[in-house]
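Heads up, this is only part of the complex; the chains shown haven't been moved.
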Amino acid sequence: MPRHPFDDDTLHEECGVFGVVGVTDAANFVALGLHALQHRGQEAGGIVSYQEDSGFTSARRFGYVRDNFTKASLMETLPGALSIGHVRYSTAGSKGATQIRDVQPFFGEFSVGGTAIAHNGNITNADALRRELIDRGSIFQSSSDSECIIHLMARSLQRTIPEKMKDALRRVEGAFSVVAMTRTKLIGVRDPLGVRPLMLGKVADGWALSSETCAFDIIGAEFVREVAPGEMVVITEDGVESFRPFEAQQPRFCIFEHVYFSRPDSILGGRSVYETRHAIGVELAREAPVEADLVCPVPDSGTPAAIGYAAESGIPYGMGIIRNQYMGRTFIEPTEQIRNMGVRLKLNVNRALIEGKRVILVDDSVVRGTTSRKIKEMILDAGAREVHFRIASPPTAWPCFYGVDTPERSKLLAATMSEEEMRDHLGVDSLRFVSLDGLYRAVGEAKGRDASCPAYCDACFSGDYPVEPADMIEKGFELKAAE
Amino acid sequence: MPRHPFDDDTLHEECGVFGVVGVTDAANFVALGLHALQHRGQEAGGIVSYQEDSGFTSARRFGYVRDNFTKASLMETLPGALSIGHVRYSTAGSKGATQIRDVQPFFGEFSVGGTAIAHNGNITNADALRRELIDRGSIFQSSSDSECIIHLMARSLQRTIPEKMKDALRRVEGAFSVVAMTRTKLIGVRDPLGVRPLMLGKVADGWALSSETCAFDIIGAEFVREVAPGEMVVITEDGVESFRPFEAQQPRFCIFEHVYFSRPDSILGGRSVYETRHAIGVELAREAPVEADLVCPVPDSGTPAAIGYAAESGIPYGMGIIRNQYMGRTFIEPTEQIRNMGVRLKLNVNRALIEGKRVILVDDSVVRGTTSRKIKEMILDAGAREVHFRIASPPTAWPCFYGVDTPERSKLLAATMSEEEMRDHLGVDSLRFVSLDGLYRAVGEAKGRDASCPAYCDACFSGDYPVEPADMIEKGFELKAAE
């Protein structure tokens, strides 16, 4: 997602899911919904739909939703009143290896009928499950962890598809928000911790499921409620049935969805994401004030926090960095010369505004730190007198194993440096992160983080993993030592 | 350009030009420069370069610069240290008719050697010139007014290419900023009024010409000065020669470049465009104050003026409308359903921020008014208590004939309605435009507009056309009656 200048210096949500039932030409709604969720996955997208005459039909494509799923000639091949879709991120550096067969939704034909599923999240015991299933004679078609769900369902002794899905998901560990469809049902499930979001909406006479509420707005749907952690909803044209197939647990929703992943116009936990980010900026201004002449966001993800910081501090707000609107995902097949241009291709300094000023730069996070250094250089080249970084999240010191693309731990700046070392490394006059408590306050936990029972998954900041990452531990990943 | 939600409800700059001499692989610099100028023309682009071995080579493509002129395989076909390029807008509704042969630069082979030219502006006597040239035996290859320049040059009695170009341009009426190249020279010319911009920059050991300074930043060039109205610069690797081929006149630079066309990080007349727009917001706040809870820009072009309005008025600034980052130019081959989505595809309301508030919406201009109505509806649907429109330009009541794509006069809302009628038509609580004097103050004319000798071309607001639009008058266009 081009919110941020360097694609390899930010965390990425890996997927967005959307489904709709009970409307004519449902796939058109799914295309629009996926377009609104494009920031959750830009590499590829897929849509499956069902109509009695044509059966299940599907289309999977690399590239943006708007470039593929908007052509009448393609959309005509996806008829019916029931449809689901998926967008998927390009994991850094592995573009070449991704194949179209890894693009969801996945489909399985069972004796009781076909099922398509789209999965947002990450299964932490997928390697072990895959080995077990292959030993029993399953043939995998993709390299995706999500395909395990289909094979587990195929082997389930249960007799209906919802029951097969419950059966399968009880074997699955990790984070999953799943949207699935049969010939007659739209199904949504969220893992017991509710790590990834899943929303229920009402559209005309039908229903919709979406990773975020912003996708309801685009199709004119009404946001009804969140699917609860551990809940399965089974939706037909007749209505919504709710089940609780898993043992109940304390929910741990991903706090980074508030910080960066979700769109600012989405509603999470009853609050607009924009407001939360504005509130983080306010917290930052309180926790880390500094004398300066200008509060300047790193566009576009730092903008709401910068507005909040400016409002709280009384320091003027201004767009000292201008983003090129035509970046798209990135230059395709760049020449060497273009590759070296780096950040200048995406951002330009508004020199007249910066010159001679003490500038507070507000950014959403620091991952590897490479981009922050280059932005600092641009600002200083433009004649800034001082540069103060204010970061709208705590230091990112641990990788995520629940559906977010993060560098390995050793590449995370905060994993190897203290805040002061980072400040020196970036070469700025000051560097401050919002505290974990400040972040919790901004998302509405007035008392900050309750360490004995945290309300969110904040493993990327705290190293406190609510689900043991079994496959990664087998590969040698070391958990934070108990203190 | 996707700055604005509805492409047919805004004015469009029709071209951007860029050229460079004296650097290795000059075409790569031109590609980057054109990428930075993409907002001036998104439909198509072309690059010509020259190297002794391969002679003149060229590539012309529909689509974005980043999608075409970034592939090594294409750029290798454009070798040499001298290169020029052009980006071109899609004029509303006529997309189908545009053919690749209309894409500039145009090229002509003369006895004294080849010449390529790229033209920003519009020739107001092009129809008459074309008729005359065809009568004399010229074969036109395009439907473009700009091709006249090449044919006039081919028939000039002068002996060098710069002299032929002077000769040709003395027959041409209207607005033109031309970048041209021969085998050894990069040439820039601006019409006597200097209606369209043209900038001179220094890059390494070479030189660059550009419509805007933001394109110098991307290639690391230094902004030297504007090419003066009526000036021709002839640049070789040895340096810059300056000529004044036209009779001197009072310059009339396009004031709308400040309001909307140019990028906010460009420098025009010694001032950053961002600053000017911020100043317009300040003027607006002084001229048209109103009690409210939120100042909200219509993204992205209304943003700097909204920040200025908020700063001057003390009313909080907030992003009540969120723009979808993945719109690109537009959905290609949309289904009927998608076509009907309209503004929702591009913009979404940040409901939580808007609800219950008195909102000031700051936009750059009102053309047909269709978009303003829809945005107002979205804001009211989201629960705004009051909606006040503040427009960062005077009412647009006259079409432009100098290189800007405007609807015919009868389609311009301000041509047929008073400010009050427009307010009622849009259905908002108040509607105010910045005054023409306020706009002149914001661009640095402390005393406002001097009607006897205006410093800018403001024909779109005033109907005062500095060059008689001869072809249009022949077609029946009526000038403003003398008062």
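Per-chain numbering from 1; labels A and B assigned in written order.
Basically, contacts are C-beta pairs under 8 Å (C-beta built on N, C-alpha and C of every residue); 3 or more make two chains touch, one makes a residue touch a chain.
The shown structure was predicted, so the numbers you read here are calculated from the model rather than taken from an experiment.
Counting every copy of the one repeated chain, the full complex in this structure comes to 4, with 2 of them shown.
Going forward, only the chains that are shown with their structure count from here on.
Mean C-alpha position of chain A lies 37 Å from that of chain B.
Residues of chain B that touch chain A in their complex: 1-3, 25, 28, 31-32, 35-36, 38-39, 42, 64-67, 70-73, 75, 214, 217-218, 220, 263-265, 267, 271-272, 274-275, 278, 300, 303-304, 307, 311, 316-319, 322, 324-328, 331-335, 337-338, 341, 344-345, 348-353.
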